[in-house]
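Taken from a larger complex, these chains appear in their original positions, while the remainder are omitted.
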Amino acid sequence: MVRIITVTTDFGQKDSYVGALKGALLSVNPNAVIVDICNDISPGAIQEAAFILSGAYASFPPGSIHLGVVDPGVGSGRRAIIVETAKHTFVGPDNGLFSFALSRESIVKRVNITKSGYFNNPVSPTFHGRDIFAPVAGHLSLGVEAEAFGTVADSIVTLPVSLPLFKGGELSGTVIHIDGFGNIITSIKEPDMLLYFPGAQASQLTVETGSVKVKGLSATYSDTKEGSGVALIGSSGYLEVALNGGSCAASFNVKVGEKVRVTGERGE
Amino acid sequence: MVRIITVTTDFGQKDSYVGALKGALLSVNPNAVIVDICNDISPGAIQEAAFILSGAYASFPPGSIHLGVVDPGVGSGRRAIIVETAKHTFVGPDNGLFSFALSRESIVKRVNITKSGYFNNPVSPTFHGRDIFAPVAGHLSLGVEAEAFGTVADSIVTLPVSLPLFKGGELSGTVIHIDGFGNIITSIKEPDMLLYFPGAQASQLTVETGSVKVKGLSATYSDTKEGSGVALIGSSGYLEVALNGGSCAASFNVKVGEKVRVTGERGE
């Protein structure tokens, strides 16, 4: 059986760390199929990693293992976990890294990784990715049950999520990510729009963030003329503000954390 | 049978997009072997992507599938295509992305991708890479015939190519790419040199672009002393201007689009 293992880290691509982690994984299971989700997470940025992971994991086939190592607390008291859901398995530090993905899945098992027999010993206190998480993912991919790696975890760390707020006819949220195209991704999701502006025509809504103001929702980036702003529901279900043919974030100097407002007529 | 699928996109490596595309592909064919050509194409730069693809695809074994997604018109009217040549299959938007590669191959089939039964439904209007092209490439890699995905395409989009010009004893072209070493790659190819300067000694030719002027053609970068300019036919068959031990483009501030001139004595 082929087992796919995805990798998400803040190791960057200029060092030996991603290679060492993959080598450790392949040393346990030389037949594992390893696929990078992202190794360029900003150093220690757990929330960013949680967002990136949540945008990719669900595209992988059921049975995939998602190894995430953004781990500023490596070697400290933070726990190491395996979380199994109906379709996917997550392995990494218990720091919230998987919480956005897990909020959409039904959790089947949570295990504290403690059985050092599965580790690369001696374990470096600064590189659990290579010495704990990669070998554990390797053994999971060979069919070892999650329970074998430790004891059941009563709870796991969950990152706070700031839900959009509806008040005075205005739906407000924040910018949660700027992608490589300069598209501005907000905390407002499609169901929020449907809930608070039920039956509204897409053309009746206005989206604002920083100095960008877009009237009407479009289906795709090229629905307006080149150089114009466009608001749409992106491929992960979040409200986005973009610029046809350019970087919206750069052009309007919008950054993560900026407020976003949606206004419009409520349908009947 | 192993089917290799190469990936060329402008998705960058800081987002979930490349991972999501690969996950969608592996969800169709978990045994596909995926190899990145480049995911750092400048956003929307079709011509750049066409050049990069044309420099790598031919090294892959016959039967390889080349998935290209640089797609500024995603969700608009632009068509989606499969092009099969004697040795390779190309899948992506019909925007010219494959035209440099195709100019060297004999086309066997051209198909408009229309059969939505092969897509990830519902298709996001902003992410055909994940929802159309990756699953189609996955099904192709499983042996589904190109014809199954739609109807025959009468024509496909081809990017204009500016051919070098020979006038008054001077061959002129343009800079088409600056590589990561700072080597300046020009639109002039080896056969152009042989055609316009037949029988010329390599030492008799002079190549100029911006403020760089190199007398004589070399075989390799280290044929001159360190810090000196060198002109040579590069590994993809284009005339290059480089600096032994440094970035020629940065040192002389040469950019894509700059004019290039070759002069010399014509052999007899």
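Here the chain labels run A and B in written order, and each chain numbers its own residues starting at 1.
FYI, a residue touches a chain if its C-beta (ideal position, glycine included) is under 8 Å from a C-beta of that chain, and two chains touch if they have at least 3 such contacts.
What you see is a predicted model, and the numbers here were worked out from it, not measured in a lab.
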Could you tell me how many identical protein chains the full complex contains, when just 2 are shown? 3
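We take it that only the chains that are shown with their structure count from here on.
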What is the distance in Å between the mean C-alpha positions of chain A and chain B? 31
Across the complex, what residues on chain A touch chain B? 2, 4, 6, 8, 13, 33, 35-41, 51-61, 64, 179-182, 219-223, 232, 234-236, 245, 247
Where on chain B does chain A make contact in their complex? 10-24, 26-27, 30-31, 34, 43-44, 72-76, 124-127, 130-131
